[in-house]
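What you see is the complex with one protein chain gone and the rest in place.
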Amino acid sequence: MDSPGSQAIDCDVHAVLPSIEALLPFLPAYWREQIGQTGFKGPTGRWYPPGLPTSERPGLRPADGSPAASRVEHIQRDVLGQAPHPSHAILNCDCAVESLHNPDAASAVSGALNEWIAAAWLAADARLRASIVVPSQFPELAVQEINRRAGNPGFVQVLLPVRSEAPYGSRNFRPVFAAAARHGLPVALHYGGLPGNPPTPVGWPSFYLEEYAGMTGVFQTQLISIIAGGVFDEHPGLRLVLAEGGFAWLPAMLWRFDKNWKGLRREIPWVRRPPSDYVREHVRLTTAPADAPEDPAQFRDVVAQLGSDAMLLYASDYPHAHGDSASDAVWSGLSAELRGKIMSANARALYKL
Amino acid sequence: MVDCDIHNHLTEDAVSKYLPKKWRDYDRQFGRRMTPGDFYPKATPMASRTDAWPPGGGPPGSDLAFLRKQLLDAWPIEVGILNTLISVRNQFRDYDAALATAANACQVAEWLAPEPRLRASLLVPYEDAALAVAEIRRHAGDRRFVQVLIPSRTSEPLGQRKYWPIFAAAAESGLPIGIHFGGWSGGHPISGAGWPTYYLEYHTGMIQTFQAHLISLVCEGVFEEFPGLKIVFIEGGLAWIAPLLWRLDRSWRQLKAENPNLRRAPSEYVRGHFWLTTQPIEEPPEPSQFAGMISGLGMDDRLLFSTDYPHWDFDNPDSALSSFPGPSLRQKVRRDNARALYRLD
Partner (left out) sequence: MAKHIVSTVAEIPPGTRKLVEVAGRSIGVFNIGGEFFALRNRCPHQGAALCTGQLGSAVTSPGPGRYEVDRAGEILRCPWHGWEYDVRTGQSWFDPKGVRVKAYETAVAPGSALVPPATGLLPGPYVAETFAVSIEEDYVLVEV
């Protein structure tokens, strides 16, 4: 997609941790020794099938065999140096700290990841920004981590994996949203996560394809929960980004949510407006993958049904690949004004760039 | 018109009468367990219309005469499909099988025999395929049972092979599999991100069980194995399906090497094997959006009108049917599609 008007911002680029060793310089002595003596690999193992076509675009793997997007030069070359030549890129390091059952380990690894992101990425290129990795399964520790990073202007949002053991609107997660709101940081829910419970309401699927395609259901659960729980009523300035989860499913879900709210709103009386109003005001969605129809007219309908021009954020999702989801041709069917917002203005307003 | 989702309530006493003595004693001593996880204050008592309590006593849907008055006679309903929702999913599978057999006998004697407009879904102990198949065989040829009922909250995604013998028996008997919201997953929370806080979330998110089953049934290759199998999603909604198919088709094109048994795009399997009931009717801000959704779905011959009587989210046939554009589609939805699917001649 081209970027009419000001320069593009890429709202979902992945910084890939090559191995736990990269974190050793940033870990406290105890954890350095524990990791050395136990052979613990951290949450960097094979939680996706190796060689998955969605994880890495063909031809990106460096000659030394290290993963794509594991060094800042990769992103300088493949993202910042390529069309649409973004002025900024937001790094999401989706390393599964939520899978660590030991709160101290989860906290130490999150802290080290953020130190690594600050040193190896943010300090290396002024065009980069990053999300704060937090031990999302331990809200108090997550708050501490947010407080530690919020002083570094390179960190522009809080990252939560979309999969969790309880939905994020549950009362026990409220301190995490409060901390993000206090620091003026959006919260991003990103595809994936390894909380340990199955990714569907009926247990574990057999194929990665099922988990991948069905992840939109988890995004739906989280969005419903966060609105019903009153997170935005408590934090009217808070913004929520749904990253790498598609957006074409949203209008249909809102029809259902608004309808139920009309009859059941007594259960959540703090929610005083239709849920779709909250979504339009508070929620942003990244564009990769789109998973919208290829027919340009149908595609325009889906985008129009989101109900606001402010909601979509351009993302390359580098180095991930989402096949033939939404060609440049269908994006070109949108007005130049809207494309400008999607490519740049919406993200500039959100991240105050 | 045909109403494809009516909930008659079989009380414990009503079912108990049809249990053999051994199981009647067991039923009295141990009985059916509550299924954990559904403990929300719901919209209304028994999640029912507050005007559906029979004047003569008993819970909504338990009194045939009142059901006739409030539903079958109130609209020109020529056939109504009963989906009774009693739990046949306890810990002891033999007990589940006995309960299903008794409930089916109760339906025949107390509902289907006295009211020729009614048909029923067959209850089966669906977590044990062999016992479920025996129940399907027991009723083979009885045209008053028009499909096999499986609640949407199963222990595993329904495409898994443990359920395949049920699909084989259903396809062999020419019976669709009706999947209706409810049941107990044996411990899985009702979302892929744990237990929600409020009933509003639970009810809005219930479609995710259907999403998981649609994906599983397609991706496991169930329709390659059983080309005659028909799946009916009951009370699962319509509007989410096209967006999920956009995503599923695209993902499959990218990941299809993972299951080489799939020979067609997921949307082709769905459009070839799935039927959908209409309640709770989706209510977009602009009525034209509903028509656009139906047109994008491309399943005009697969939409089945349903009221969900006596539940609180009941659809009035007059208003719900008027959402569908054009007299010809409305006629399909209100009557013709169901008559063809369930062979109601």
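Each chain gets a letter, A and B, in the order it is written, and its residues are counted from 1.
Here is the rule we use: contacts are C-beta pairs under 8 Å (C-beta built on N, C-alpha and C of every residue); 3 or more make two chains touch, one makes a residue touch a chain.
No experiment lies behind these values; they were computed from the predicted model shown.
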Hidden partner chain, touching residue among B:L82, B:A102, B:L175 or B:A320: B:A320
Residue touching the undisplayed chain, where the options are A:E140, A:E234 or A:E337: A:E234
Touching residues (missing chain, whole complex) on subunit A: 171, 174, 229-231, 233-234, 261-266, 269-270, 274
Positions on subunit B contacted by the hidden chain, ascending: 43-44, 49-51, 312-316, 318-320
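By our rule, only the chains that are shown with their structure count from here on.
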Of all residues in subunit B, those that touch subunit A in their complex: 41, 43, 152-160, 185, 188-201, 203-205, 207-209, 211-213, 215-216, 219-220, 237, 239-240, 242-244, 246-248, 250-256, 258-259, 280, 282-285, 289, 292-293, 296, 312-313
Subunit B-facing residues of subunit A, complex: 49, 52-54, 162-171, 195, 197-210, 212-218, 220-222, 224-225, 228-229, 246, 248-249, 251-253, 255-261, 263-265, 267-268, 276, 289, 291-293, 298, 301-302, 305, 321-325
